[in-house]
Structure formats: structure tokens, C-alpha cells
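For this view, one protein chain was removed and the others were kept in their places.
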Amino acid sequence: MLPFLIRRLAGLVFLLLILTMLVFGLSRALPGDVAAMYVGLKAKPEQIQKARLELGLDKPVHVQYLRYMGRLLKGDLGISLRTHRPVARDLKEKLPLSLEIVLLALLISIALGLPMGVVAAFKRDTWIDSAVNMIGSAAVSLPIFFLALLLQLVFFNWLGWFPLQGRISTMMEFRDPLPAVTRFGLIDALLAGDLEYMADMAWHMFLPVVSLASIPLGLVARLSRSSLLEVMQADYIMAARASGVGETVLFFRYGLRNALSPVLSIMGLSMALMLLNTFYVEQIFNYPGIGYWALASIFSLDYPVLVAITLVLGAIYVLSNTIIDVLRRWVDPRIK
Amino acid sequence: MKDELKYKHLAEQAAREHRRERKIRTIAFLKRKSAAAALLVLVLITLAAVFAPLVAPYPDQGKGAVNLGERLQPLSGKHLLGTDTFGRDILSRLVYGARVSIFGGLFIVCAAALIGVPLGLWAGYSEGAPGVVISRIGEILISFPAVLIAIAITTVIGAGLTSAVIALIIPWWPWYARIIQGEVLRLKRMLFVEAAQMLGYGKSYILFRHLLPNIMRTVMVMMLLDFGPAIISIGLLGFLGLGTQPPNADWGLMVWEGAPNLMQQPWIAISPGAAMFILVMAFNIFGDNLQDYLDG
Partner (left out) sequence: MSVKQKEKPILEVKDLVAEFTTAAGRLRILDGIDFSLFPAEILALVGETGCGKSVTAKSIMNLLAEQVCKRRGKVMMDGVNLLDLSKKQMRSYLGRRISMIFQNPIASINPVFTLGEQIRRLVRIHMAGEITRVKSELGCTTAAAIDRLAAANLEKVGLTDVDQLMRAYAHQISGGMAQRYRIATAVLGNPDVLIADEATSALDVTVQAHILRLLKRLSAEKNTAIIFITHDLGIAAQLCQQVAVMYSGRIVEVAPTAELFKNPLHPYTRGLLKAVPQLSRKTGLEHIPGTIPDLRNPPSGCRFHPRCRQAMERCRRLRPPLVETKSHQVCCHLYDAGNKEAAWAKS
């Protein structure tokens, strides 16, 4: 296990190194003057020159890169060209907001998708099976922006059950901010004992989380169904059945654990997909997380922010896959 | 000579049997209602896309001509799906937008397979260095957000469908390389390849004569199942304004254009979104059925 983790960690460092080089190189190679962006459109040539020196842009690219990497190791991600705020500080604030809805969506998609798939496989070729199949296919076929808008239309405009957008109600914004313990809003509110705050946040999170959960839910339901059906054909299931093990045990204990491994594999992909989908969901629901920030930065070519976001997304992608691989080894001892 | 004739006869008989079996299975496949319905939807949308100028009620509006006299019309006999903020007939724009989805999706999937499959074959077959390099490059490209690639390309060659398609192919082909690499490694351990090696056949001969036909099936299913995600991805970039540019029609772009009027004139954003949903769902259902059919 340990050599495996070390290998994975080395892979992660290597990947991040390449990603920084690529994004950094891209930011210098693409048209557009970084210094001019930094000082704004109406700046005079002298101001731009001054900014260029200040940002170290007069040096050769590799020197700039090494400097950037040196600062990166100290946790300094540079300054946003658009807002002139330190990128690291923004990241620390916005990443937990997005991770919170992504992890919630992941949780929901497993908690609903897995039982759906299992029941469909158990009740194979019944109406339940067809229903789960249809729901699963529909869930993976919904374009995320369409689903988000549809949810707004139905649950805000027609039914009025959920708020249109934002993270908390305007009323709540005037309260004292919560102590940032975990930086996950729901948990911090719970720790502070402020249930009203927590409920308000959950109310706002509901539609974004549902939008994000749709695709993973469909993937998990469909995959757990097909994987379980395949496993139930295996020799060892027939052998256990022939030795008198009951169907329920066969299915929910013997079969399910065997079927879990492919379902876990899809989780890594789901994580990556949901992080990218926050770009759209947070835009539509005006939710101030990393996706909203990324999109704004992309369109203003705010390179320091883009480098940081690419790194973070890459790291999360690799880390979540590592966690999943550890889980898969635990579920299936054959994986070496 | 006599033996030869006998074997020829037997081979023909086997081929006939095979064709008969395939015919039976094809009929059984089409009998599945969902597969037939999905295929019907796909054929209809593709025909509409190909013959857009003939199908669209207002072809010029489909292409972007404004019609300010009839802005924001609800659904009616004249405009079956209403009109948008520029008074353009939404149905006509949907028909033209289908071209982007269908042909863009087709292009992405084909290009990704054309790049990924040879690289995957090479990586899997030669193991060692090429395999490692290709899978590392793939890993990096996969973990790169497509939106970022799109904006990079857009700043160089300008926004448009071409940039969007290129931006999607770049992180897409590694999936093919990865799957094919795994498949080659698996097949290589199988007996028929070992037998061919022992008989002294060359590498490329084995690669193309023995492995490729086995892998083509996997690739076909993968391409079909990738169609849906490809169409959604084009829509996603279109929605951000990084794909097809106005006044041209693109389903993702149409949803974006309709979003500000969502509460008052929901049909503007909902129609293209629903069209996308239906198309992608049809591809997914058809792909699932085909996979079952090929496996079963």
C-alpha cells in the first residue's frame, strides 16, 4: 500500500509540474499584454512599463517561471490581474464553497444511485427496472445548463419552493460571519450552533447540488445495475446458490461487493466532471465558488488565477482517483 | 482437391449460418421498442439537419436573419415553437442548430478515435517507453479543463465552432488511447496472438490483422456512446460563447440567448435545451441497446 501511495504522490507532483509549465507557457505565448491587463485599459504607457517591471515580465520566460515556482512553494500564487487580490486568499475562500456542493452532490448520487441500480438489478425486467433505466439514461443525457435553468423555472418561478440564486439570503449577509473552522459552510454553521444559518445555506444549495448530482446519479445507477447483473452470472454466485445460500444474501452481500469496484471507478470521473460543471452551475445560480471565479477569470484572461485553478483541479482529480484506488483495493483484494 | 472442395463447402455453410444468425439477432434488436424509437429520433433529426433549408419553415431566420416585427412570440400555428428576442422562428433555428450538434459531434468523435486508436495501439503493443509517454501525455490533457483549452485556442484563432471542436478533441483522444492500450495489453496475453507470434508473424502484421479487428468493436461502441457527451460538450462551449458565434444557430448558444427571458418567455431557452436532451438521450439509448446486442 505504501509504495503505491508514494508512486501516486510522485505522479501527482509530476503532473502538477507539467500543468504549471503548460499554463504558464500558454499565458506568455498567447496574444495579449499581461502588464496592460494588470493596470487596466486606460493606463498610460509609463504605467504599463512600471507594472511590467513590478511583475518581473522583463525577464526571460524561464526565469519568470522559476520565480513563480519559488513563490508557489511558499504558498504564494501571485496576484489576480483583474481584482488585484492575492490569488491564494481567494482560492482558500472559494474552493471550499465549491467542494461543499460537489461533495454533497457526490454523496447524493451514491446514496440514491446505488440503491436504484441494485433494486433495478434485483427486480430485473420489471417496471422498476425499466423506470430506473429510463431515469438513469435521462440523468446522463441532461445538459447541465439546461437542467439548471429548468430547475430555476420550475422550483423558483412556478412553485416558489427554492431561491433563484446566491449562497445565502440577503438578510443573512448582515449577520456576523461564521468562524471559519472547516470552511465548509454547513459544517461551520452546525459547529457554531446556528441552525437558521445552516438551513438557509442548505436551501440555497439545493438546486445547484441537484444539477451537479444528475450525471453522477445516472452513471452510478446504470453502472451498478449492469455490474451487478454481470456479477450475478458468475460461477461463484451459482456455486454459492448450489450450496444453499439464499438469494437475498447472494445479492446484497456476495454480489454487491463484487459489483462495487467498477462503480467506484466511475466516481473519480464523476468528481472531475462535477468540478468542471461548477463553471456552469455556479454561473447560473450566481454561487460564489471556484467555478464562478474560474469563468470570470477565463474571460478576462486572468492568468495567475487560471494557473492556480488548473493546478487545483488537476490535484483534486489525481487525489480523488488515488482515494478511489485505495477503496477499490479494500473492496476487491485481487487488485494488486 | 476433394478435401478442399469439402472445406469450401463447409465454410460457405458456416457463413450462411452466420448470416442467418445475424439476421435473426438484428430483427430481435429492432424489435426492442426503445431501440427502434431511439433510431427513429436519430434518423429524423439527422435528416432535418441535412435538409435544413427544406425543412425549416423560415430558412433565412434559421441562418440568423432578424425579424423584429415578431419579437418574443409565444407558440402558435405560425411559429410552432415561438420566436426569440430578434423575432426569429425558434423551430427554424433548432433545425439549423442540429447541424452543429450532429456534425460537430460526429467530427469530434471520429477525430478523437482517429488520433487515439493508433496511439493506443502503439502504446499497448510496444509497452515500454511509448506506452508510458502516451499515457502520461493523455493524463495531463485529460486533467486540463476543456474550457481553458477553448479560451487559449480562441485567443489565437478566434471564437467559432472550429476552436470549440479542436478544444474538445485535445482532451478527448486520450480516452481512446487509454482504453485501446488496455485492450491491447489484454488481447496480447490471449492465445491467438501468442500463437501468431510463435508462427513468426511480424509485429505490424499481428497488430493490424489480429488485434485491430478485435478492437474495432470496442471502438465502435465507444464512439457511439461518446456521441451524447460530445454533443453536450459542444453545447457547453456554445453556451459560454466559445463555440458557434451569433447570428448562427447552435443549441447551447440558443439556451444562453434565451436565459435572460427564462421567466417570461421560457420557450426560448427550453426548446433548444430539450432538443439537445432528446438527441443525446436517443444516442444513449441506441448505444446501450447496440452494446447489449453486440455482447449478447
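Letters A and B name the chains as they come in the text, with residue numbers starting at 1 for each one.
Definition applied: contacts are C-beta pairs under 8 Å (C-beta built on N, C-alpha and C of every residue); 3 or more make two chains touch, one makes a residue touch a chain.
Every value quoted in this text rests on a predicted model; they were computed, and no experiment measured them.
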Selected from A:Leu41, A:Leu73 or A:Ala242 as touching the chain missing from the view: A:Ala242
Hidden partner chain, residues of chain A it touches: 125, 234-247, 249, 254, 257-258, 331-334
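Keep this in mind: only the chains that are shown with their structure count from here on.
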Complex contacts: residues of chain B adjacent to chain A: 136, 139-140, 142-148, 151-152, 155-156, 228, 232, 235-236, 239-240, 252, 255-256, 259, 262-263, 266, 269-270, 273-274, 276-277, 280-281, 284-285, 288
Complex contacts: residues of chain A adjacent to chain B: 14-15, 18-19, 22-23, 26, 30-32, 137-138, 140-146, 149-150, 152-153, 157, 272, 276, 279-280, 284, 294-295, 298-299, 301, 306, 309-310, 313-314, 317-318
